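Here we show just some of the chains, and they stay where they sit in the whole.
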Amino acid sequence: VPYRLKQLASEIGAELHGDPEGEVRSFAPLAGAQAGSISFLSGSRYRKFLKDTRATAVILAKEDLAACPTSALVCRDPYLAFAKVARLLSPEPAAPAAGIHASAVVDVTASVHPLASVGPHCVIEAGAILEEGAVLGPFCLVGRESSVGAYTRLVASVTLCARVRIGSRSLVHPGVVIGADGFGFANDAGRWLKIPQIGGVLIGNDVEIGANTTIDRGALEDTVIEDGVKLDNLVQIAHNVKIGAHTAVAGCVGISGSTKIGKHCAIGGASGIGGHLEITDGVIIGGMSRLNKSITRAGEYVSGTPVDTMHQWRKNSARFKHLDEMARRLAALEKKVGQP
Amino acid sequence: VPYRLKQLASEIGAELHGDPEGEVRSFAPLAGAQAGSISFLSGSRYRKFLKDTRATAVILAKEDLAACPTSALVCRDPYLAFAKVARLLSPEPAAPAAGIHASAVVDVTASVHPLASVGPHCVIEAGAILEEGAVLGPFCLVGRESSVGAYTRLVASVTLCARVRIGSRSLVHPGVVIGADGFGFANDAGRWLKIPQIGGVLIGNDVEIGANTTIDRGALEDTVIEDGVKLDNLVQIAHNVKIGAHTAVAGCVGISGSTKIGKHCAIGGASGIGGHLEITDGVIIGGMSRLNKSITRAGEYVSGTPVDTMHQWRKNSARFKHLDEMARRLAALEKKVGQP
């Protein structure tokens, strides 16, 4: 179904410049767009593609309007407006038909809502619950006493071990493992004695969890992922971590045990966060940071060194091992010649 | 079944202060504990919760006894003592019934002990062996000529490719892949020529392997994980790595090919260890370290820079690229004014 530009402008609260009757059916990046599609410009990186775009319309900010060769929808946050338009033009595919595939293995004590959908080769264990509209793709395991909320979808090969509760409208991508034992051992004269991991995992509504991410069950109490949290692929969430509502965690991040992360945080990819820390609300962590202390004030944080040629890096990094000595020599020199 | 405090004190060799007949049925953290539960205090981080705890008893060290408002079990290593008590109060859930689920596909040449348990949708290939008490959850693959030792459990969706041998009493969490081809290629005029990977994987007794961890088969000889090793989630073990007995590896660590790690080591989360290195026994590596040379002496090692605000970090990290030049200028100044 095509949309007219005047409709879209109204839906997203944009100021329309150009043909109100222009029709768009799809969205595309500026460079590859064709007639009938709508594109967007956000930030300066792709501005160079604006003047030659063949899109029927472009969503952009006021300062880019003059350079736009076609109809424009002007708004304050073009990326957000684009998201809204894209959702209109690309509605979610219809859910699979309700019912339980013949190859699925469902325990007699499990409760599967008649409007839930259970795909091929799924396994649903004792006491598990699937609410209305829950969708399980192939090879999903819903372990003992776990529950999947209304309209939540486990795409494929998702493992909920035991006592994992997921809220409504959440989306869990393939290969995710939720509720495996945390990494808890006490050292007994050189050998590791396993500490029973008996907590569960509690996951809120509107959560999205990326492929092959792992979230361990709590040791005693639950590991908690609050409403609206978005986790990318290959993220590791250790036992008893709590992630506050609407926090986003990029790919390959590891969060160690018992750390509490606030609401509305953004953790950059491949960062490592130590255990037993507290990160307050509204903290942004740069990619690949090494965080080993709590953060009590909102803001942007990072660690690491800049990339360099191997040749230069070798020389500089060798000096890092003498930085303390350099600082002492500098202070001694200052003392000798008098501080400037 | 409840335990009396005098029983527990005797089991863990602790000195009991308080009511010897006091009963506990469960364990809980200090802050959330209720009557009938036992808690513990280890280190200073949670000391603030001691005075208000409602636990029936607390396991703690002598220096915390005075501040304990309830019965106390005093011992030298409260964390280890807690582990022992927790294991008493929370015995492992009963293993699933022996036998092979009707949906499993088992090759006629495989050998499955009558007291092993094979869950739904498992696949067991030619020449594979499952010993007494071995447990396979759903979706496990035991590939050609692989073996699973007595009372070892593959929780779910575990893949043993081929020629993977696991000892007794080991625990492998969901999504683990053991025995995939190592990353071995020779460069042939710009194209990568695959080197056949024909080794196996040899895993000892009492090993635990976390969710979605990968352990590659050896190129020629086996990749080896010795007895009592504990691997956390999302760890990558490359071909021909050897990990010594009772070493623990935290989440998201990558260990490159042919590296040998000693016994009783502890590798912090998200560390990267280069190839063809040797790490001696008793080495502790801090989280997120970048290790590119062998370590011949036991001790604690680390790399990286501390986290900082983005504003401060930008200024400091820019100087890192001139560290060698700074060192030369410092030396020149010292020469000019005379070393202090």
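The letters A and B name the chains in turn, as written, and every chain counts its residues from 1.
Simple rule for what comes next: a contact is a pair of C-beta atoms (placed from the backbone, for glycine too) under 8 Å apart; a residue touches a chain by one contact, two chains touch by 3 or more.
Small disclaimer: the values here were computed from a predicted structure and weren't measured.
Within the whole complex of this structure, the shared sequence is present as 3 copies, and 2 of these are drawn in position.
One rule holds in what follows: only the chains that are shown with their structure count from here on.
Centroids of chain A and chain B (each the mean of its C-alpha atoms) stand 25 Å apart.
Remark: chain A residues 103, 105, 121, 123, 139, 141, 143, 157, 159, 161, 175, 177, 180-181, 183, 185-188, 190-196, 198, 212, 214, 216, 220-221, 234, 236, 238, 252, 254, 256, 270, 272, 274, 276, 284, 286, 289-293, 299-306, 308, 312, 315-320, 322-323, 326, 329-330, 332-333, 335-337 touch chain B in the complex. Here chain B touches chain A in the complex through residues 27-29, 32, 45, 77, 79-80, 82-84, 86-87, 89-90, 92, 101, 103, 119-121, 137-139, 155-157, 171, 173-175, 208, 210-212, 228, 230, 232-234, 246, 248, 250-252, 264, 269-270, 287-288, 304-311, 313, 317-318, 320-324, 326-327, 330, 333-334, 337-338, 340, going by the rule given at the top.
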